[in-house]
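Here's the structure we're looking at; comments come further down.
Let's turn to chain A:
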Amino acid sequence: MSERRTILLEVRDVSKHFGGIYALNGASLALESGEVHALIGPNGAGKTTLIHVLSGALTADAGQVIFNGNDLAWRAMHERVALGLARSYQITNLFSRLTVLDNVTMAVQSRVRDWGSSFSFWKPFSLDSAIVDEAQDLLDQVSLTGLAGRRACQLSHGEQRCLEVALVLATKPKLLLLDEPMAGMGPEESVRMVELIENLARRVTMLLVEHDMDAVFRLADRISVLVGGRVIASGAPAAIRADHEVRRAYLGDAQ
Partner candidate 1 sequence: MRPTKCLFALATLLLLGTSVHAAEASRTSVKVGFLSTLSGPGAGLGIDIRDGFNLAVKQLNGKLGGLPAEVIVVDDQQKPEVAQQVAEKFMKKDKVDFMTGIVFSNIMLAVGQPVFDNKTFYISANAGPSQYAGEQCNPYFFNVAWQNDNLHEAVGKYVMDKGFKNVVLVAPNYPGGKDAMVGFKRFYKGKVSEEIYTKLGQLDYAAELAQIRSLKPDAVFFFLPGGMGINFVKQFVAAGLSSDTQLFAPGFSADEDVIKAVGAPMLGMFNSSHWAHDMENAENKRFVADFQKEYGRLPSLYASQGYDAAFLIDGAVRDVKGRLDDKEALRKALEAKHFKSVRGDFKFNRNHYPVQNYYLRVIGRDAQGRITNKTMGTVFTNHADAYVAQCKMK
Partner candidate 2 sequence: MGLYASSPRRRIAAAMTLVALLALPWLMQSLDQGFYVSLASRVLIFALAATSLNLVIGFGGMISFGHAAFFGAGAYTVAILAESGVVSAALAWPLALAVAALLALLIGAISLRTRGVYFIMITLAFAQMVFYLVVSLKSWGGDDGLLLLRRSTFGSLDLKDDTTFYFVVLATLALVLLALDRLAHSRFGRVIQSIRENETRMEALGYPVFSYKLVCFVIGGALAGLAGALLVNQSGLASPNLLHWMQSGTLMVMIVIGGVGSVFGGVVGAVLLLLCEEFFVEISPHWQIGLGLLLLAVVLWAPLGIAGLFGWGRSRE
């Protein structure tokens, strides 16, 4: 961890309020390329709001977000994805009536830099076998190969979470925003998900929002703590565990 890495994402003094309530109040954060960075904090601390601001679903009232050297202000959601920023959803958000394979092919197909845009009206998709092959590969990686023909809505909750990850991976992101990937999972499913994330960590930078502290401390290279819309501490897991202020504001309550 001592070697100096490049900063992939920098959040500078971002604020966002709804009516009179500040969900984010001058939050700042820096992600180094290649790390798994966990974002923790009590409920209502503004974690999901931050994810929304980063992905472009919400616009910040103040502050700046720099991703890979690009200022993200005014960039639409799809432009951010093209820059290599992808997110998963806290509540499963799939094409529930499409098959599992179609879900993933739609995600693979989205990569303009590899396949060109999808303004192709005549050529049957079935001839784009490279896209289908890649989708099959991704299903392998999340161990859903056998379920390719099922509809997404017929999968179990854990399987749907895995499919969610496959969709995000398919966009080949530089940075992955994972919003509570283990929410609502049973113990066995959680173990599988942790393994999956560990596997991915070698290839992609991640910002992980998660409540499961065991998972967070096992996966994260660094942890930031968000309280009241502000990052109160950032550092290696051990340092965070030891941080006095964090213990008082957050972990103290939990443990």
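Criterion applied: all candidates are chains of the complex that A comes from, given by their letters.
In this section, a residue touches a chain if its C-beta (ideal position, glycine included) is under 8 Å from a C-beta of that chain, and two chains touch if they have at least 3 such contacts; residues count from 1.
Computed from a prediction, not measured in an experiment: that's the story for all the values here.
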Name the candidate, out of 1 or 2, that touches chain A somewhere in the complex. 2
Please name which positions on chain A make contact with candidate 2 in the complex. 55, 76-78, 80-82, 86-87, 89, 93-99, 102, 105-107, 109-112, 118-126, 128, 151, 167, 170-171
